[in-house]
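Beneath this line is the structure, given in structure tokens, with notes to follow.
With one protein chain removed, the remaining protein chains of the complex are shown where they sit.
Let's look at chain A:
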Amino acid sequence: MSTTVSDTHSAHDAHDDHHDHKPTGIKRWLFTTNHKDIGSMYLWFSFLMFLVGGSMALMIRAELFQPGMQIIDPHFFNQMTTMHGVIMVFGAVMPAFVGLANWMIPMMIGAPDMALPRMNNWSFWILPFAFLIMLSSFFMPGGAPAFGWTFYAPLSTTYSTDSTALFVFSMHIMGMSSIMGAINVIVTIMNMRAPGMNYMKMPLFVWTWFITAFLLIAVMPVLAGVVTMVLTDKYFGTSFFDAAGGGDPVLFQHLFWFFGHPEVYIMILPSFGIVSAIIPAFARKPLFGYASMVYATASIAGLSFLVWAHHMFTTGMPTFASLFFMYMTMLIAVPTGVKVFNWVSTMWRGAMTFETPMLFSLAFVILFTIGGFSGIMLAITPVDYQYHDTYFVVAHFHYVLVTGAVFSIMAAAYYWLPKWSGVMYDDFLSKLHFWCSLISVNILFFPMHFVGLAGMPRRIPDYAIQFADINQIVSIGGFLFGFSQLIFLAVALKCAFKKGKPAPAKPWEGAEGLEWTVPSPAPYHTFDVPPKV
């Protein structure tokens, strides 16, 4: 708190705004209020969690390499599927997006920092504690949670391990972190835009995050509510989800998916923003249909509150409810289609080049669309009776989440790494990373569609012999994909240690936006005085 009083009300000359002093040592990271530091911490944390969650996935794939029980026992297998899902959703994908938001939003709108810098640091540092608590439950009697990332009652109440309370409370603080992060984003966007940066001039990444933040604030509290009910049902004798006391386990699913479906859009809307920045840059054409992109994002977000029960077609809902949720779900495909159309039209007759960020973005457009198509199939109520809880669902959501969300995060990382680190990433390694990931991810997830349609249920450690061949292929793809990500680690480390060609302020010829007007690496403080837009 050493800023002097006289400093603040007076206006500044541009030069003394670029005092680039930064604190040193560990304190810089522990006590920081700088959006770039916090962004970096989020990104590294998320990558660490990606590797932790990934190792759990490999444990699953190792067990499923052959039918029969080989390596781990069923209870531990269930812990693996649960923790894999929880860590990937809450520890890897969401924090990665928050990290990107932290780094980029202030620079994109010409703000000196996030609106509430101290709260920003609080949001980040909650996460390591939350995940330590979550992971510590492996060492409790009975082990970690084993009820799936969706923690359906009564699996999470009557039949859950002792450690459930740790799961609940760590979800609580994780949720607080997300809510505070989202409040920060939303307030930054509403209040910190440089003069002239009106809403319809904001880059789409900012727009999509704006809407994502709204979704987060709306649904994370509902998650907090439902974990609280799980807690009281398990430990304090309530019966929210127990018919004997007048409750209903299906109530759990309604509450969970009221959070859960908007949550999946929380994990994809920022991706839309990323891809909408990258494709125009490498097609050297402005984004086709900017305004329609904004409206499509908003309508996806709005509709996402009205589709939750498409996860529950087989719970015995009344037919009119099933129909309602089926049609609403299909309606979402319309704005999503608008987006895909716009990306393709942006590329139409563009002068395209295929740098790594563009490769990941192109893969995103194609593979995410495949995930969207399987989503439409799942949305057809009568057919979902067959697909539900099979590997087909697993294939669907991994296409949207891995080749969708994760690929877009990779694209973003390659796109902005020169800006963050000041050096160009290793081009050869990055291409290797892309091609290895692209091929292995399809070996990993595409065949899951087939075993799913053939009836292989999800979340089981053993399976019928006729699924053996495909599962072997899938497992091989899994290991290849997992180890391919280490290439990315190498690329990121090289950049972090400044091994590479120095990057110019604007390394991409066709890129647009305020972030490219500052030098690379971006100075510790940017836009202390707002730029003219």
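Keep in mind that, in the parts below, a contact is a pair of C-beta atoms (placed from the backbone, for glycine too) under 8 Å apart; a residue touches a chain by one contact, two chains touch by 3 or more; residues count from 1.
Here, contacts and distances are computed from a predicted model.
Asker: If you had to name the missing chain as UniProt does, which of "Heme chaperone HemW", "NAD-dependent dihydropyrimidine dehydrogenase subunit PreT", "Elongation factor 4" or "cytochrome-c oxidase" would it be?
Answerer: This omitted chain is identified in its UniProt record as "cytochrome-c oxidase".
Asker: Which candidate, A:S55, A:T150, A:S239 or A:S345, sits in contact with the chain we can't see?
Answerer: Missing-chain contact among the listed residues: A:S239.
Asker: Any idea which of A:I183, A:V394 or A:V491 touches the chain not displayed?
Answerer: A:I183
Asker: Out of A:I71, A:I217, A:L331 or A:A490, which touches the unshown chain?
Answerer: Reading the full complex, the residue touching the unseen chain is A:I217.
Asker: Any idea which of A:L43, A:M80, A:A96 or A:A115 touches the chain not displayed?
Answerer: A:A115
Asker: Even though one chain is hidden, which residues of chain A still touch it in the full complex?
Answerer: Considering the whole complex, chain A reaches the absent chain at 1-3, 5, 7-12, 23, 27-28, 30-33, 111-113, 115-122, 124-126, 128-130, 132-133, 136, 140, 162-163, 165-166, 168-170, 172-173, 176, 179, 182-184, 186-187, 190-192, 217-222, 224-226, 228-229, 231-232, 234-240, 243-248, 250-251, 254-255, 258, 318, 525, 528-530.
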